[in-house]
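Left out: one protein chain. Kept in place: all the others.
Going by the order they are written in, the chains are A and B; count residues from 1 in each one.
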Amino acid sequence: MSKKKVVHYINQFFAGIGGEEKADHEPEVREGVVGPGIGINAALGDDAEIVATVICGDTYFNEHMEDAEAAVLEMIEKYDPDLFIAGPAFNAGRYGVAAGAVTKAVGEKLGIPAVTAMYVENPGADMFKADAYIVNTGDSAATMGEAIPALTSLALKLLKGEEIGTPDEDNYMARGVRVNYFADDRGSKRAVDMLVKKLKGEEYETEYPMPAFDRVDPNPPVEDMTKAKIALVTSGGIVPKGNPDRIESSSASKYGKYDISGFDKLSEADHETAHGGHDPVYANEDPNRVLPVDVLRDLEKEGAIGELHQYFYSTVGNGTAVASAKKYAEEFAKELVEAGVDAVITTST
Amino acid sequence: MCTIVPISLTVGANRIVPTIAIPHPLGNPNLDPVEEKALRRKLVEKALEALSTDVDGQEVFEAV
Partner (left out) sequence: MDLENQQRVKDIAESTPAEDIIVVLGGAEAQAAKLMGDTVTTGDPTFAGPLAGVQLGLTAYHAVEPEFKEAVDADVYDDQVGMMEMVLDVDEIAATMKEVRGE
C-alpha cells in the first residue's frame, strides 16, 4: 500500500528564504520537504510522507489574507493530499495566524484532516483553536525537538481516523467542544467528592473551567475633543534613539515613558524602533509612521484636540507575554488618569 | 490602531481603526511625504472620531 500524501505549510523563515526582509514573500510550492518538514517526515514514518511544501511570507499572508488563503488552498488541492500540516509556529504571531487560517480553511473547504501547532499565547491560537486542531508547543523553535513528535502524533491519529482524546490526552488546545459521556459516579457524588477535597485543602480538578472572558465595557465617548487631553501609547517599540532603557526587541520585560514636549514630530535623528518582529526600516526612517506625533501636534495647534499629553508610553509587542502587557498597562494607566488624560490612541505594528 | 483587525477583535479592543501595514501602520513609504502625512492624518482623525463615538462592545472604524 502506498504511503498517504501530506502537504506541509511553513513560512519564509523556516523555508530558509530569509527573515523579516522576506516576510512579503508570495505563496509558492515546492516538491518534497523543506526545513522542519525534514523532521516531520521522519516522524511520520511509513504511514505517510510530505509530497509538497507550501511556503508563504508571514507579512504577505496577514496583509492579503483572502487572496493568500485562496492561492495556498489551490496549491494544496492540486496534490490531493490525505493530510495537511502547518507550522509549528511557536510564538511567531503572524505565522500562527497564517498557519491557523490555512489549517481551518483546509479542513472546512477541502475536507481534509488538518492540524497545526503553536504556543498558547500566539494570537493565532485564540483566533483559530475553535476551528482547527492546534497542538501545544513551547514558545520558541528551541523546542522543535518536542513539537515535532507531538504534532505528528495527533496528525497520524487524524489521518487514520482514530478517535481523538481530550485536549489533555492528545496535547491540543481546547476547542470548546462538549462531548457527552457516562461517568461511573453520578453528578451529585462527584460534586460532593470535589467539595470534600476542597475543604481538606487537597488538589481537585474542576469538570468545567470558567472561561477567561477578559472583555471590558467600552468607555463613554469623549464629549468635546477640542478640550480633550490625548495620550499616545504604542506596542510598536518607538523609543528615543539609542533605546536608553534597552527595551528588548522581543518578550519585552519593561516599558518606557518618554517626554515629547519639545517635539513637533519624531524623526530618524531622535527616535527609533526597538521592535524585532518586523522589518524596522520604515519605522526608523520615520517614527511618526508608528507614533503619529506630527499629525497630533498639527491637530493640537489647530485646536481640533485640547492637548497632546507630554509623555508617551512604549513597549515592544513582539512575543511579549499577555500577563506582562496587562501589568505594564495597569501601571501606566494609573499615571495617565492622574495626569488628566481623557483618551488614549494606542498603535501597534 | 492596528493592521491585523482580527487580532484586535480577539483580544477585545473596543474601538478599532484598521491601519496600512505591519511595518508602517500610519504611513506608506510608496507615497510622497506630503501624501503620506495626509494619509496619516486621515487615520488619526478617524481614531479621534472613534473616541468620540458611543460604541457597544467592539466597533471597527474604517478610514481608507
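Assume contacts are C-beta pairs under 8 Å (C-beta built on N, C-alpha and C of every residue); 3 or more make two chains touch, one makes a residue touch a chain.
In this text, all values refer to a predicted model and were calculated from it rather than measured experimentally.
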Partner chains on view for the chain not depicted: A
Among A:Gly35, A:Gly57, A:Gly100 or A:Gly277, residue touching the chain not depicted: A:Gly35
Residue, one of A:Met65, A:Ala141 or A:Ala304, that touches the chain absent here: A:Ala141
Residues of chain A in contact with the chain not shown: 13-14, 16, 33, 35-39, 141-142, 144-145
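Quick note on the criterion: only the chains that are shown with their structure count from here on.
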Centre-of-Cα separation between chain B and chain A, whole angstrom: 19
Chain B to chain A touching residues, read off their complex: 1-4, 6-8, 10-12, 14-15, 19, 21-27, 29, 36-37, 40-41, 43-45, 47-48, 51-58
List of chain A residues in touch with chain B within their complex: 59, 62-63, 93-94, 97, 123, 126-127, 214-223, 225, 228, 230, 236, 278-283, 285-286, 288-290, 292, 294-296, 298-299, 304-305, 343, 345-349
